[in-house]
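Showing just some of the chains, left in place.
A and B label the chains in the order they appear, each numbered from 1.
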Amino acid sequence: MQGTVQATIDSGSTAWMLTSSALVLLMVPGLALFYGGMVRKKNVLATMMHSFIAMAVIGVQWVLWGYCLSFGSSHGGVIGFDASLLGLSGVPHTRLFGDKGIPELVFVMFQGKFAIITPALISGAIAERMKLRSYLVFIVLWSTLVYCPLAHWVWASDGWLFKLGVLDFAGGTVVHIAAGFSALVLAILLGPRRDHRPGGGHAIVPNNLAFTLTGAGLLWFGWFGFNAGSAVAVEAPVSGAVAGLAFTTTQAAAAAAALTWMLVERLHQGKATSVGFASGIVAGLVAITPAAGHVLPVNALALGVVAALVCYVAVQQKNKTKLDDSLDAFAVHGVGGVVGAVLVGVLCFTPVAGVLQGSFAQLGKQLVGVGVSIGYCALMTLALGLLVKKLFGLRVTEQTERDGLDIAVHGERGYHLES
Amino acid sequence: MKLIIAVIRPERLEAVQEELQKVLDEDDNYRITVDAVEGHGAQHGEVELFRGQAVRPRMIPKTRIMVGVNDKYVEPTVQAILRAARTESGGAVGDGKIFVTPLDECIRIRTGERGGGAI
């Protein structure tokens, strides 16, 4: 994209990008386990399927037109398009991506996994009550009309936010703010589950927290591809210094956030829960995402601590309301994404200086990026949500919700452990 | 013949089995059927936390035992359960209850035997 074009393939960079793409794909089953463990037994499959379905449908959409819209030639910095990119027909497998020494197809794949996981993240807010058909249509529309433009604005070299200088290393705005705030709007449109009670209650208990912990572990693992692979945007070889930095800050932030959440919860509630610990992991990973290649490891620790504190408070506050963000997609991804995207402006040292080094300019840009993402995603989700509601309705019937979506929608039960 | 049904604390099952063994049979072959149930009564369950909120379980896990006995064994069986199922230091809320119900007939499936001998 930028700079001189390297004529030959760099096998090391390509190796790392292939690996990273695979790692990001693995985050989807990881998310399925993370979310699937937290719902009631009768909805475990339906919840896992939300993530898996995104692999299939966005997997196809990305090849057909998603990549084209996100990374095709820019039309005014607003949207990409190249007829030759539809179906990737105009991307010979031997064509390299910019000066990074990797095949463009590998870049396509890496970006495609991001496009897959983002709508899957949203599904945490709508668990246990959304219609399958509506979910499917919604995520295709959302990916096309929300994700692709936003990715273009922030990551394409001609995107208007990119040109403005907004930093988003691996998806604080494009992925987490987008997913988190869209989740919020969709949860409001859907309304709470019939057993949801502000302040807790008896009825909603997680079916399998061992799955949730395992899912969090897979997410942590896959996130190294997510963040360290995103060095593809800034450096050749891709598996170089920035990738190493991003890997390190990712690890530091996740560890610090998990530890913080555990300690805070222990102090505040008297017990350190595994769900809290897992939420801490995710909050740290989310918050470091926009910052991974821009901050020092020790500042990543601080970022992790702050993210855990803020998200913890967000979860607590949300619990007092009627809002049923069932698995905290908003409180962790939305809020954590904002924390990260803003703090980049404070903590960054490369390629530009942040507040810590006396420069306030970047912070301003970050606020613009955050504001634009929130506004665009919230409005568009509202519009798309209402459209889908009009077309198919958003919620399953009360009977289906009571019986569980597994049996009613998928004709299956998650477990048969009786005999 | 009576069918004795008792609801006890799960952690007391082992002790109850040991006591029953003493009164019902010299060797290991006392007979009993057990299942896991949930109870609601004076006792309140352990609060769980889920996503930052207290979830107060309506029900508490309990263990239910069912023993069919001949009449002269009713009282020893009840006493054995009382001895073993009661929390040390004089009983605590949630220790459970014993129900004694009439039993008209009892048949051993293996042999078809009926009545007291089949218990």
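Following the convention adopted for this analysis, a contact is a pair of C-beta atoms (placed from the backbone, for glycine too) under 8 Å apart; a residue touches a chain by one contact, two chains touch by 3 or more.
It should be emphasised that the depicted structure is a prediction, and the values quoted were computed from it without experimental measurement.
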item	value
Full-complex stoichiometry, written in the displayed chain labels	A x3, B x3
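Assume only the chains that are shown with their structure count from here on.
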item	value
Chain A and chain B, separation of their C-alpha mean positions in angstrom	51
List of chain B residues in touch with chain A within their complex	48-58
Parts of chain A lying in touch with chain B, wherever the complex brings them together	38, 199-202, 204-206, 265, 269, 271, 273, 275-276, 279, 312, 315-316, 319, 327-328
